[in-house]
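Only one protein chain is missing; all other protein chains are in place.
After this line comes subunit A, so read on.
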Amino acid sequence: MDLPGPIHDFLLVFLGLGLILGGIGVVLLNNPIYSAFSLGLVLVSISLLYILSNSYFVAAAQLLIYVGAINVLIIFAVMFMNGSEYYKDFNLWTVGNGFTLLICTSIFGLLITTITDISWYGIIWTTRLNQIIEHDLISNSQQIGIHLSTDFFLPFEFISIILLAALIGAITVARQ
């Protein structure tokens, strides 16, 4: 969306806050139901961030797949759990938790160092040039289609075969 500067910044900060608070909520909330719903908040704010950066197709796909399908299924699964016993004896510091903390902090540090190392201006200018070359007449979703059927044809076919196999497997499991 081409918004004026201050509104754009405000929305960016707002959505980023939603993202971070939702992420913290997923980890820290005691009731797994609340965690699942705050995961939904995280996914919705990611898709709104995509809308803010003009990529509507990715935003709609994110909403449809992650929020509409995956998050609803997660909520379904969590609701069938007997939640009350799960968080009564909740111990924050076990060996597994320490191990997870180590991995997460190392991934975080790695990401921070890579983000600061990359020269973002170079990337911005190459993408701008590519956009000019791929002339603006073709819409965003059409560009995605063209790329999927030329450059990324093999991965696309592989993914569709995997999905087909999963579909058939689900049908056989459901019929038993």
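Everything below uses one rule, namely that a contact is a pair of C-beta atoms (placed from the backbone, for glycine too) under 8 Å apart; a residue touches a chain by one contact, two chains touch by 3 or more; residues count from 1.
Keep in mind that, in the parts below, contacts and distances are computed from a predicted model.
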| item | value |
| --- | --- |
| Absent chain [UniProt protein name; select from "Proteasome subunit beta", "RBR-type E3 ubiquitin transferase", "NAD(P)H-quinone oxidoreductase subunit 1, chloroplastic" or "RING-type domain-containing protein"] | "NAD(P)H-quinone oxidoreductase subunit 1, chloroplastic" |
| From A:V13, A:L28, A:V72 or A:A165, residue that would touch the chain that is not displayed | A:V72 |
| Those residues of subunit A which, in the complete complex, touch the missing chain | 33, 37, 40, 44, 56-57, 59-61, 63-64, 67-69, 71-72, 75-76, 79, 139-141 |
